[in-house]
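A single protein chain has been omitted from the complex, and every remaining protein chain is retained in its original position.
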Amino acid sequence: MYIKNSWYVAADADELGRSLLGRWICDEPVVLFRKEDGTAVILEDRCPHRKFALSKGELVGDEIQCGYHGMRFDGAGTCTFVPAQDNIPPRLKARAYPVEERHGWVWIWMGDPAQADAELIPDYHWNTAEGWAPVKGYLNFSADYKLLVDNLLDLTHETYVHQRTIGNHAVAHTPMETRAEGDTVYVDRVMKDCAPPPLFKKARGFTTNIDRWQHIWFKPPANIWIDAGGVPTGDNDRTNALNWMVLNSITPERAGSCHYFWGVSRCFSQDDAEIGELIRNQIIATFEEDRDIIETQQRYIETDPNDKPLLAANCDAGNVHARRIIDRLIAAEAAA
Amino acid sequence: MYIKNSWYVAADADELGRSLLGRWICDEPVVLFRKEDGTAVILEDRCPHRKFALSKGELVGDEIQCGYHGMRFDGAGTCTFVPAQDNIPPRLKARAYPVEERHGWVWIWMGDPAQADAELIPDYHWNTAEGWAPVKGYLNFSADYKLLVDNLLDLTHETYVHQRTIGNHAVAHTPMETRAEGDTVYVDRVMKDCAPPPLFKKARGFTTNIDRWQHIWFKPPANIWIDAGGVPTGDNDRTNALNWMVLNSITPERAGSCHYFWGVSRCFSQDDAEIGELIRNQIIATFEEDRDIIETQQRYIETDPNDKPLLAANCDAGNVHARRIIDRLIAAEAAA
Partner (left out) sequence: MYIKNSWYVAADADELGRSLLGRWICDEPVVLFRKEDGTAVILEDRCPHRKFALSKGELVGDEIQCGYHGMRFDGAGTCTFVPAQDNIPPRLKARAYPVEERHGWVWIWMGDPAQADAELIPDYHWNTAEGWAPVKGYLNFSADYKLLVDNLLDLTHETYVHQRTIGNHAVAHTPMETRAEGDTVYVDRVMKDCAPPPLFKKARGFTTNIDRWQHIWFKPPANIWIDAGGVPTGDNDRTNALNWMVLNSITPERAGSCHYFWGVSRCFSQDDAEIGELIRNQIIATFEEDRDIIETQQRYIETDPNDKPLLAANCDAGNVHARRIIDRLIAAEAAA
């Protein structure tokens, strides 16, 4: 059960071109490509004829030609050609998904197309905005997307999991402030006069303690923004800060797996390519540490013979809000 | 659910000898061997004692000695020896399957032995007949056998999948004529004055267009004959033709997998070993292209959350007949 009436990131804009990309989203196989004019198209990946993967066919102009029997489908999923017959049965139609390209990502709407309002696309403008220098990436995790939501809403684990990059003692030992407003969850943690974590020192050259902050917000199904940074203790000049937006959008793939689209966009040393590479490499290493945790957690949850619920400590206050919102929206869709 | 009262190919005659061959057929594990006089034997592969694989034992004369506890079973499945006891419990009996060797293949009857009439074995005499030069082979496909039946009854796909060997433009673009008579389905396609496909040119040296034909017939569970060939356009002299019988018998292995026994027997250049090797290699390459298609199709069918039926276009008329026959025979056996 997923939230269907919602935008999900289907691909990074750079992944899409004039070849066919197959991907599973919310248990549905889809095929993605760009038309000759660059417009993104997403169709159901099962050929409506005999269910072969359209993504294994080829592009002929703006149409997909199925690799098995040569039937062709345009960007709206309409069949335009059936070999050796003139009439085209109307039921030979591939589902076409609403698609929008924004903030460097290609978005898909999995539910009722009539409700696919582009204004509902979450605001990730930092991926492409003036004055911000982004690094972006994609990872596939063998874990339920909600475990990754938990991970990003409760950064307590940085102290234990990420001590080589972004973890310091202060994160785990400083309480958070959490609140929900409508479908948005806010989690804030301010850590005064603490030791800078290793990546902060490498990326910004801190030699003293810092005042560190993490301002997080969540919107369903699985969008998490983290305004994270630090300045030398007591320094009020933000031009001396390390400050980046950690941009996370998670898309369910199949039961027990998810797509993780991430970006880290900084507002310092924007033109320093070495700093960009440093951040990219260290963030990937950091997320691979999360993968090890979360994929293990997935297996241990799946195999629990008692299916006991996850317990919540204070640090889970944000997670609890987020899961309630997700559950409520799924229930509302089921009821509708 | 499989048709049980039917002959299936269990092995190529060349596979069988004085060692034990284990194989799954219609979800049942069987063990095959030849007796000292060359007669083929097929027994249930689960030892009736503790279910160990008899195929992991050894032949002692014409008996299998189980590799675990040394019990012996003759070609009728009768236990002839139990260690350290004189009386042999009658229930210690391995099921013996009716078996016939014909047309270069070893046939097994999966249903009621009383109905195992050798006259019901499908006629594949081209595998061994005078005046015909066969190449034969065996492939294992991770797909339901009916997907391979579909593939062989509708050759439209040759144009899209096999353009490197036997596909030309004409196949997909020429309508077929289809009819069912009793349990036999006939599919015919005649393509006048078309470009010869690559393998036809290599094997027969065509330099002009050809008149091409495909005459197909199907008998359940999964036997398909294809009389395929071509002559230079307008040439009525069959001695100038490329003409071969594509002989296909498919045996279900387990849910979602099958054994594919195939032969291509030609009535031209019968003594030309190079031509034989060319055909063998190109046909195997062709069937490997089918494997890629069909195994993908299998996965996409298995994972369809809506379990929508496959749709039929005109080109599926033969498939539709064949599946109706299969379904009818399975239903009849279930009712009996």
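Labels for the chains are A and B, by order of writing; each one numbers its residues from 1.
Rule of thumb we're sticking to: contacts are C-beta pairs under 8 Å (C-beta built on N, C-alpha and C of every residue); 3 or more make two chains touch, one makes a residue touch a chain.
In this text the structure is predicted, and so the values were computed from the model without any measurement.
One of A:39, A:208 or A:314 touches the chain omitted from the figure, and that residue is A:314.
In the complete complex, the residue from A:127, A:159 or A:243 that touches the missing chain is A:159.
Counting the whole complex, the residues of subunit A in touch with the unshown chain are 150, 154, 156-157, 159-161, 172-176, 292-293, 296-297, 300-301, 303-305, 310-311, 313-316. Panel shows subunit B; residues 27-29, 45-46, 48-53, 56, 65-71, 82-85, 89, 91-92 of it touch the chain omitted from the view.
As a convention for this text, only the chains that are shown with their structure count from here on.
The distance from the centre of subunit A to the centre of subunit B, with each centre set as the mean of the Cα atoms, comes to 47 Å.
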